[in-house]
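Every protein chain except one is present and positioned as in the full complex.
== chain A ==
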Amino acid sequence: MFPNGAAPRRVVVTGMGIASPLGLGVEHVWKRLLAGESGISAIQAFDVTELPAKIAGQVPAGTKATGGLDLNEWIPVKDQKKMDRFIQLALVAAAEAVEDSGWLPEEEEDRAATGVMIGSGIGGLTTIYDASQLVASGRARRLSPFFIPSALINLASGHVSIRYGFKGPNHSVVTACATGVHALGDAARLIAFGDAEVMVAGGAEAAVCELGMAGFCASRALSTAFNDTPEAASRPWSEDRDGFVMGEGAGVCVLEEYEHAKNRGAKIYAEVIGYGMSGDAHHITAPPEDGSGAFRSMRAALRSAGVAPEQVQYVNAHGTSTFADDVELGAVERLWGDAASGLAMSSTKSAIGHLLGAAGAVEGIFSILAIRDQVAPPTLNLDRPSRETPIDRVAKVAQERKIKVALSNSFGFGGTNASIVFRAVP
């Protein structure tokens, strides 16, 4: 598979962008995350009377200057109606990441060497809901010609490529809540294999809508006991956790072949050194109690990174605030063994909720920033854990720590697991 029998090439991160419930912009969001702020709030965009879960992590309105979202600052008004919100959020995060990387090629050859792989767990759910109502009311002929391209998941990658002229591989991942990690990992492998020099990769999600909320409520996945105290609802590993909190947003990284980045003098945040995947082959929504899927995913990632567990100082957990938190914890304890006591592991979903297909990309960025700034972001609301562990779960307050290597986990419905490993580049 490798051209001319060459070895895999090194891949580094040279740009990052975030749209999240803690706002827009990597530095703004990171600062708020480290300060222990929460992005979870009551849903006001639609009527939640009939829904048992009435809160979510929503991208706040505002302006670039205030770290909030005003779509008109990012996307021409006439184009906004051609894309679902998940695509809009992808464009916002991609714009930040691409600008940050300084990679805006004009040459045809450079553009052809730059690809896009932005995925989503669900895609244009609001668009599908609205269109269905139109058709159901006998008005099929009034359906917008932009309905299909607005709802399709790979149109996030499509729009980013069109905006910047990136003519390399154009791909998209759809693996539920593992999407973000799969996108970063798969895109890194495309670069390692020589299919592209640069990949704009990540995930986007905008399922905080009537249908999305009702759907996850129906599968009994969401927290319902903290509607009056939204910031306390996402409480990974807590004794009284009762489900995840829906979140929306997007995370996008610019991944780049190491020499390519060095030659153009790009700022390098971290290197992608490992990537692992597994399938549970167990149940459509629940992991096996023994955490074997998570275990094998992390083990594969560490093997591909060529590092031992004791060389990893930080894990950004999948930790959704459900029963599965302790399943993941058990898997980490078994894999790290005696080294578990030296490990910090936090769930940043405690602050932003579960961004589904965007989660892995946003949390990957948090893991990279943990390496850059030598600090582990906190797990909010962790007063009374359901069980003890030698692992430091960074309860409530961020911790300065020596972090050279970090691993981020994302697991999805269908029993799909993915782990990615980053390290500092000296």
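What we mean here is this: contacts are C-beta pairs under 8 Å (C-beta built on N, C-alpha and C of every residue); 3 or more make two chains touch, one makes a residue touch a chain; residues count from 1.
Throughout what follows, contacts and distances are computed from a predicted model.
Peer 1: Just to verify: the chain that's not displayed, which of "Acyl carrier protein", "TRAP transporter small permease protein", "Lactate utilization protein B" or "Fe-S cluster assembly protein SufB" does UniProt list as its protein name?
Peer 2: According to UniProt, the chain not displayed is called "Acyl carrier protein".
Peer 1: Taking the full complex into account, find the residue in A:R142, A:R303 or A:R387 that is in contact with the omitted chain.
Peer 2: Touching the chain that is not displayed is residue A:R142.
Peer 1: Mind listing the chain A residues that contact the chain we can't see here?
Peer 2: Residues 76-79, 82, 142, 144-146, 149 of chain A touch the chain that is not shown.
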